[in-house]
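Next up is a structure, given as structure tokens.
A protein chain is absent from this complex, but the other protein chains hold their places.
For reference, chains read A, B and C in written order, and residue numbers begin at 1 within each chain.
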Amino acid sequence: MTLKVERLVVEHGAIRAIDGISFEVAEGSLAAVIGSNGAGKTTLLRTLSGLKDAKLGKVSWMGRDITGMKPEDLVRRGLAHVSEGKSVIPELTVKENLALGGLWRNNKTELAQSIEEVVEIFPRLGERMSQRADTLSGGERQMLAIGRAHVSKPSLLLLDEPSLGLAPLVVEQIFQTIAMLCRDRGITVLLVEQNALGALAIADKGIIINLGKVVAQGDAKELIDDPALRSAYLGY
Amino acid sequence: MLKRKREESSKREHNPYRRRVLFFLLLGWGLLLLGDRVSELRVYQGALIAIYALAIGSLILLTGYSGQLSLGQGAFMAIGAYAAALTQIYLQPPLIVTFIAAVVVAALFGAIIGGGAARLSGPYLAGTTLALALGLPTLANLFSFLGGETGLYFDVGIAPERFGAEFTLYKWFFWIAALATLIMLFFIQNILKSRYGRAWKAGRANAAAAQLVGLHVGRRKVLAFTISAGVAGLAGALLGMVSLVAPSTFTLSLSFAIITGAVLAGLTSLTGSILGGLVLVIIPEIAEMVSGNFGESEAVTANIPGLITSLLLILTVLFTPNGPAEQWHHHKEKKKQRAL
Amino acid sequence: MQQVINVFLIGISIGSIYALMSLALVLVWRSTRVVNFAQAGQAIVTTYVAWEVVNRSGSFLMAFILAVAIGGLIGGLVESGMMRTLFKHASDGPVAAVAPVIATLGLLGVIRALVGLIWTNEGKRFESPVSTAGFVIGDTTLPFSRLNLLIICTAAIVMIVFSILFQRTNLGLALRAAAYNPEIARLSGVKVSMTRTIGWVFAGAAGAVAGILVSSNDTLNPYSLDVLFVFGFVAAVVGGLESLVGAVVGGLVLGVGLSFITFYLGTSLVFPTAFIVLVIVLLVRPSGIFGVKGARSA
Partner (left out) sequence: MSQTILEIDSLSVNFGGLKALSNVSVNLREGEVLGLIGPNGAGKTTLFNALSGFVPAATGSLKLFGSDHKWPRPDQLVNLGIARTLQGVGLFPELTVLENVMLGADVLAKTGLVRAALGLTRRDEERLAQKAQTMLGRVYAGHLADRRADTLSYPDTKRVAIARALVSEPKILLLDEPAGGLGAQDIAWLNGLIRNLTSSCSIILVEHHMDVVMSVCNRIYVLNFGEVIANGTPEQVRNDDDVIAAYLGASAAHGGEK
């Protein structure tokens, strides 16, 4: 019962952004996909969540082939994707942003319950429920984005660079929350990050990709000192 | 190897121009000969085809090349027609001066409106020019020298005597319209094939990249709007000549017809413009034949042409969105590539 | 002073019709990024249907309900039948940007021709459902009539229904989310292709109401709603094309403004004024009064 990616190939027009990637993520674990910019991390996540079509290869989740399924259907199968760059809708209020994640279940009591859970995790959002999301700080927006995903009650959470553009202290807090979601609530997490050391610190497994290919994968703690890491980022 | 390539490339630049000159000369000669052999009605329709072709050409330049869609081409045609009629009435200069005045005045308006239009994209420009097309003719009622609903009579006089007594008024119209259209289309085609045409295509496809090669994309758009308005103004003057310079000639339907013709002709190449003009004139004819079978009620004769052209418009844009010509080019390129 | 109030009220009455047309255009724009040039054409069909029903049954209410339902149906069919095919085939290439405009213009032509074939091009008199005689206060008769009041009330009800729908329901939240950011909406489980169709359905219904209201006590022909479309478009642009509130305010402001111009300066200046307003708004504040800056660059 895992997330399984097999020989995935994805193209942007004439460019091959993902060039035959394979890996597995065990249920209930936290995996970090790391690599410098242009490595294909975002494309990988967008393909997993159905926003982009794969050219070749297969993605399965809980033993079922989910390749080519639409994002709105994948949400109903427990897959939530927090896309790159604080994916909230600034014109909506905090509460509406959160409610959005639970619309598909069409159950008012469950929705209220999920929103309360989010407030427990991120108390700061509770104080700002009726404000528009564009009044939030960068860190709060990222929390809101993760909160919205949480409301959709995912069993698999895909996170795209939650640390992007945030101050180190906030990054630390977000990372700890992500780790908590995985450990305490049993959500499988696939975290895509440029911040390699931060991500590997909380992850069970690390997958280093460079120019659309996996260059190393294995235990997160061991990868920290792997020469492949420095070479993927700094070119030596 | 490289040198040979260069020679080839210079040949490539040089040949089409001569071909173009030859084509326009032959076409003109053929048309004028034809004008002697057909009925009066056909001659009149020939003049209409020429006028529509010219108006379609103005839209192809504007939309197919510089990427600005105007729903108000009829308004610029009206401006040209009124300018020509007023010039003829008050100054009575040689005919060619009248037509040049139509071009200049319409271009002037085009430059003013184009200055604003260059900052608008897609639907905004379309909506604004639509408002222009609907609103401009109402001005005729506001100023008495424009003649109100009855309009102005644009009298170009009869053909010079040396053409003979047989030379009818409609034939004279046809000669003027065909000649003006051929000359103008020749100029436009030259411009479209020159660095100006390339610059418009570049600005439309990728404004940032076009700016980086040193093109002021905004100014180029205004230039396209100005030229297009001028050309439409000439078409309008010609239309005013064969019918009447009045609000009823330059309706919204005229603007829509021009768009239809341009889309059917293939927006991205001028070669189809004459074909587009032909279609606009033929379809009502066909419709009349068709509606004859349904018993000739007025509702049928009035609406079948619109139905056919609109359906064609939708089908063209749905299935060959970039026009038949572009589609064909694409097909050819693909074939060439496969052969390599 | 009394006259000013009168002109103002008449302006509100006509302006609320513009507001409805503007609302229809904004709904379509928000859901598919298309300005629907056939919006008035769709409304022409429903108005003729209403005219037919009124003539046969005499019931204005039934005509109204039927017209609104058919308006919604046509909107949905146009989106699912035509616009989807268009986006599939014409998503890139030299004229992709203008293809939707051309397609909806074509649709306008088809609708007009069909309407002309069915009902002929001759003008039809659309009787007002209520008295058009002005209200009498003391011994002065106001130009403001029961029909004007009916128009304002109907438009107000439609707007209230819309605002409850958009602000208070799940469907409304899904529609707004899909309009602001389709990708995040999809990732949250919203079926965006469905919300697109629904946007067109609502627009069709709003347009149908506008068509009936503007035609009441007037002559109906296949071209009679062109002017409504242009004023609706101007109102939508004034409001910024993104905001439903902006559409309504834009319509009312335009209606009142034009009403004063008609009364004090004459009818012939209405069109030039609307055009000048449009150009000024587009040049000075291209994002409209309620729009976000920069929203209009392609």
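Following the convention adopted for this analysis, a contact is a pair of C-beta atoms (placed from the backbone, for glycine too) under 8 Å apart; a residue touches a chain by one contact, two chains touch by 3 or more.
All of these numbers come straight from a predicted model, not from anything done at the bench.
Q: Touching the hidden chain in the complete assembly: which of A:V5, A:A196 or A:V214 does that?
A: Of the candidates A:V5, A:A196 or A:V214, A:A196 is in touch with the missing chain.
Q: Which residue among B:L31, B:A47, B:L215 or B:A232 touches the omitted chain?
A: From the options B:L31, B:A47, B:L215 or B:A232, the contact with the absent chain belongs to B:L215.
Q: Given that one chain is not shown, which residue among B:S194, B:T271 or B:S297 touches it?
A: That would be B:S194, which touches the missing chain.
Q: Kindly note down the residues of chain B that lie in touch with the hidden chain.
A: Interface residues of chain B facing the absent chain: 2, 5-6, 9-10, 12-14, 17, 20-21, 186-188, 190-191, 194-196, 198-199, 201-202, 205-206, 208-217, 223, 268, 326, 329, 333-334, 337.
Q: Could you pull out which residues of chain A are in touch with the chain that's been left out?
A: On the side of chain A, residues 12-16, 36-38, 161, 163-165, 168, 171-172, 175, 179, 193-202, 211, 224, 229-230, 233-236 touch the unshown chain.
Basically, only the chains that are shown with their structure count from here on.
Q: Building nodes from the protein chains and edges from chain pairs that touch, which of line, ring, star, complete or other describes the result?
A: Contact pattern: an open line, chains touching in sequence.
Q: Can you identify the chain nearest the overall CA centroid, using each chain's own CA centroid?
A: C
Q: Quick check for the class: compute each chain's Cα centroid; which one is farthest from the centroid of chain C?
A: Max centre-to-centre separation from chain C belongs to A.
Q: Distance from the CA centroid of chain B to that of chain C, rounded to the nearest Å?
A: Chain centroid spacing, chain B to chain C, equals 32 Å.
Q: With centres defined as the mean C-alpha position, give me the chain A-chain B separation in Å.
A: 55
Q: List the centre-to-centre spacing of chain A and chain C in whole Å, with centres computed as mean CA coordinates.
A: Averaging C-alpha atoms per chain gives centres 42 Å apart.
Q: Sort out for me which residues of chain A touch chain C in the complex.
A: 49, 51, 70-72, 75-76, 80-83, 87-92, 96, 99-101, 103-104, 106, 148, 152
Q: Using the touch definition from the top, list the residues of chain C that touch chain A in their complex.
A: For this pair, the touching residues of chain C are 170, 173-174, 176-177, 180-181, 183-192.
Q: Spell out the part of chain B that touches chain C in their complex, as residue ranges.
A: 63-64, 67, 69, 71, 116, 119-124, 126-128, 130-132, 134-135, 138-139, 141-142, 201, 204-205, 252, 256, 259-260, 263, 267-268, 297-300, 302-304, 306-307, 309-311, 313-314, 317-319, 321-323, 326
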